[in-house]
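The structure is given below, and queries will be raised subsequently.
Only one protein chain is missing; all other protein chains are in place.
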Amino acid sequence: MQHFDCDYMEGAHPKILEALVRTNLEKSVGYGADEYCASARAKILAACGLTSDEGEVHFLVGGTQTNATVIAGLLRPYEGVIAATTGHVALHEAGAIEASGHKVLTIPAVEGKLSAAAIDEYIKAFRADEAWDHMVWPGMVYISQPTEYGTLYTLAELEALSAVCRKWEIPLFVDGARLGYALASPATDVTLRDLARLCDVFYIGGTKCGAMFGEAVVMHKGLIPHFFTIIKQQGALLAKGRMLGLQFDTLFTDDLYINIAREAVVQAARLREAFRAKGYEIYAESPTNQLFVALTAEQEAHLRTLVTFSEWERTADGRLVVRLATSWVTRTEDVDEVIEAL
Amino acid sequence: MQHFDCDYMEGAHPKILEALVRTNLEKSVGYGADEYCASARAKILAACGLTSDEGEVHFLVGGTQTNATVIAGLLRPYEGVIAATTGHVALHEAGAIEASGHKVLTIPAVEGKLSAAAIDEYIKAFRADEAWDHMVWPGMVYISQPTEYGTLYTLAELEALSAVCRKWEIPLFVDGARLGYALASPATDVTLRDLARLCDVFYIGGTKCGAMFGEAVVMHKGLIPHFFTIIKQQGALLAKGRMLGLQFDTLFTDDLYINIAREAVVQAARLREAFRAKGYEIYAESPTNQLFVALTAEQEAHLRTLVTFSEWERTADGRLVVRLATSWVTRTEDVDEVIEAL
Amino acid sequence: MQHFDCDYMEGAHPKILEALVRTNLEKSVGYGADEYCASARAKILAACGLTSDEGEVHFLVGGTQTNATVIAGLLRPYEGVIAATTGHVALHEAGAIEASGHKVLTIPAVEGKLSAAAIDEYIKAFRADEAWDHMVWPGMVYISQPTEYGTLYTLAELEALSAVCRKWEIPLFVDGARLGYALASPATDVTLRDLARLCDVFYIGGTKCGAMFGEAVVMHKGLIPHFFTIIKQQGALLAKGRMLGLQFDTLFTDDLYINIAREAVVQAARLREAFRAKGYEIYAESPTNQLFVALTAEQEAHLRTLVTFSEWERTADGRLVVRLATSWVTRTEDVDEVIEAL
Partner (left out) sequence: MQHFDCDYMEGAHPKILEALVRTNLEKSVGYGADEYCASARAKILAACGLTSDEGEVHFLVGGTQTNATVIAGLLRPYEGVIAATTGHVALHEAGAIEASGHKVLTIPAVEGKLSAAAIDEYIKAFRADEAWDHMVWPGMVYISQPTEYGTLYTLAELEALSAVCRKWEIPLFVDGARLGYALASPATDVTLRDLARLCDVFYIGGTKCGAMFGEAVVMHKGLIPHFFTIIKQQGALLAKGRMLGLQFDTLFTDDLYINIAREAVVQAARLREAFRAKGYEIYAESPTNQLFVALTAEQEAHLRTLVTFSEWERTADGRLVVRLATSWVTRTEDVDEVIEAL
């Protein structure tokens, strides 16, 4: 039985563990003011093509926490965040955004993606509405790269989204919980530098991409005043902050972050092709580390004997859609075994 | 030019004004502990068929405020409120529900109405979802009677809604901002007693039905502990509480509330028939004091010379839908004038 | 038995009632966009010495609501509001400020008043604290004029407070729920123009100074973007907004606001002198419409036979401090009766 439930079933990449072990008894100041965090920040800014005058980097622990903290920091009380109806903040964060007082303004998405045109139309209609000032002002846009369906925004799409946000003077925030698998996908034409140029704030996911935990928020310098205090207020400030610095410092040394993600994407592609070849319906064209398969009852019964997975949703005709996720740990032989058994 | 922008363009019913004038220099204690509030509470409970052991009545100032206060009082942090996508709390309260930390869980509605079946399905799917505990728990149901489209739940529909809420053990809350026009509609088979029996909490709208301002919340005794303090916290506690008591005491004397609403419903029906007769498309079958008309460009141009109205939304093919609202003040001759000019 | 429980026991000043009656059947648009609101805004701005380019005026219904709305509009998530430990927002608003996510940072007050020096010291110590970014940033200052103890800030004190706020670049907000009684006190040297010049935002209380309800917020133009929507979100937007405009328009015609307050202050002074002459201990030197008396058990028993009042607090040695409030309705003969009986 192979396990593809999710991409956070194992611990940390061995190089990260090694760094944690090597430095374990060193003493450092808390809350991210240590030298490992400083080093990680410098490497991340460099990878993003930003100087320390242009960008800033903050380390948080988990994804929902990061979304809630960034959004609470960006929005004013009368504002909400535009997101896809299938967006993580709209569905699977237990109301964390609303708990900080803000509405998630949902727009239907196609394969998890929001289009610039749909956002433009939404805001245009909002501002034209006689009753706009009785409604929640669209104050920012949230997208995920890759999306919750493993799909990718192209550079052209991202440029269009960025343009529409700048036109309406609202920030664009990219949830990169699985960003490594996007950057490493052969299907992408988007780089970290593109993200840094086109978004106002985004984060580089560690938890699902090789770290034990941790998300690195990259934002335009000064975008959210007092963000440190907001992180603290949201319970998102790790006391032993260097654990985050160490992990990201390791991931951003010798391209480890991309390299380990690439392998996961390769294995997911192999699985995807095998499913397709066996007549399974691939549900979303996701060129990253997740694959979605719509199963007949028979296929479902068979698949349950081979692998573990996540139940995702139901198709209109009632079939179960499941998600399989590979990770930096997934081995060729594990995938071989599944392919064979299919 | 006649004005049908909304049903709160005038002051208070003359009998209410008279009561305010008559008692103006009397002294009473604040915050609703006075005898006029006591009298109004007693009359409302009686009209609802509730004893003072069964029900309690609280007076607030406005509708959005009442919705936010009741919902904040009912929900626990992990819970949200189910509402129609067209529900007032979902759209036109500037995020007041989210401001108190709760998500509005929207379900598509037909002519403004939620069906018991849709709610049942929603909750069933929620509880069956593998990830339910990462999502917002449906903690109550919010509906409006009449709805935002002036439509009415029938007694059978209300009974079904009540049954589904009781099955899932969540309270049913009815926004009655325009309740008078529902109770007074010839199309309804729902009485105040039915509401008191089938809902856990509802309110009797004053602002739009003859009062200068004010909403009377009727709830099952003890449903929301410390509701007084929650009202205060929400800024919804009127210092000179007797102004609310006096108004509702007057409205619930000699059936004034229903009687004045009836006249508005009659005038709206006359207008509706006239529009229909002239080939205008009636947009929702609303047997209350609001009528919705989808206009061609030509019709729109003509209508703008005759009356003022609210712009409501656009039809799929781009036509403007407008709303005309009558009120207890609307006179037969005013309506005649419009009908003639149509 | 005379009643001095509070200054909101009666209805509205007769001229206000008259205006409400006179205009009752007129139709106007909702939410404060009508001509009565426009007129009231213009008169208030003029009284404050502000042009419509310099200031803006918003009408809300009650005091707690106004405090919560202004503070929620001004503060960012990491900020709190400095207030006296005895301040209304700190004690008697059921946690309305915290409900919008903000801490009330209390500083001990003397007779209800905060000193500029105490605020300066507080902020200096805060900024010098090694752990300042783990704490709530002082984001604004809240004071009341008159204070909760009926005392008054002098012009010099207000100038010092304003200077300290500007030095630290935080807004100064004055709760004027009883502002009329301050402006009308013979002891004051502070005018509306001074308030407009020295504060960033303040409000002119109607509820306790002649109106049936209503508070007029005066703020520097553009101080709180989208304040209308924030008012709506807080449930503080009156549908029939003209009721607020009419009341303030009346109060700001022919100095009615000050004139009716003056009479209340005179009567309170007469009572105060009478108490003092009879050997009662006056608890705070309040030259406005409230008086505070610390009672022995014997005095308490006697007083209870003569008047109704509010229980305020206990002195260190356990005696009851009571508050008597006069209002624009208090008659000379009522006060005479009490003085005689004392």
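Order as written gives the chain letters A, B and C; numbering starts at 1 within each chain.
Throughout what follows, a contact is a pair of C-beta atoms (placed from the backbone, for glycine too) under 8 Å apart; a residue touches a chain by one contact, two chains touch by 3 or more.
All values derive from a computational prediction rather than experimental measurement.
*Asks:* Any idea which of B:I230, B:I260 or B:A284 touches the chain not displayed?
*Replies:* In the full complex, the listed residue that touches the missing chain is B:I230.
*Asks:* Looking at the full complex, which residue from A:T86, A:S100 or A:T326 touches the chain that isn't shown here?
*Replies:* Of all options in A:T86, A:S100 or A:T326, contact with the hidden chain holds for A:S100.
*Asks:* Tell me which of C:A42, C:A118 or C:M135 is the one touching the absent chain.
*Replies:* The one listed residue touching the chain not shown is C:M135.
*Asks:* Taking the full complex into account, what residues of subunit B touch the chain not shown?
*Replies:* Answer for subunit B: residues 72-73, 76-78, 100-101, 133-135, 137, 225-226, 228-230, 232-233 touch the chain left out.
*Asks:* Contact with the hidden chain only, please: which subunit A residues?
*Replies:* 3, 5-6, 8-12, 14, 17, 20-21, 23-30, 61-66, 68-69, 93-96, 99-100, 207-208, 212-213, 229-230, 232-240, 243, 329
*Asks:* In the whole complex, what residues of subunit C lie against the chain that is missing from view?
*Replies:* Touch with the absent chain occurs at residues 77-78, 80, 91-95, 98-104, 130-131, 133-136, 310-311.
Basically, only the chains that are shown with their structure count from here on.
*Asks:* Indicate, using Cα centroids, the chain positioned nearest the centre of all protein chains shown.
*Replies:* B
*Asks:* More than half overlap in residue numbers between the two sides of the subunit A-subunit B interface, or less? Answer same or different.
*Replies:* At the contact between subunit A and subunit B, which are copies of one sequence, the residues are largely the same (over half shared).
*Asks:* Between subunit A and subunit C, what is the separation of their C-alpha centroids in Å?
*Replies:* Here subunit A and subunit C have centroids separated by 49 Å.
*Asks:* Between subunit B and subunit C, what distance separates the C-alpha centroids? Give it in angstrom.
*Replies:* Taking the mean C-alpha position of each chain, the two centres sit 33 Å apart.
*Asks:* For subunit A and subunit B, what's the span in angstrom between their mean Cα positions?
*Replies:* Inter-chain centre distance comes to 42 Å.
*Asks:* Send over the residues of subunit A in touch with two or more other chains.
*Replies:* Residues 77-78, 100-101, 133-135 of subunit A each touch two or more of the other chains.
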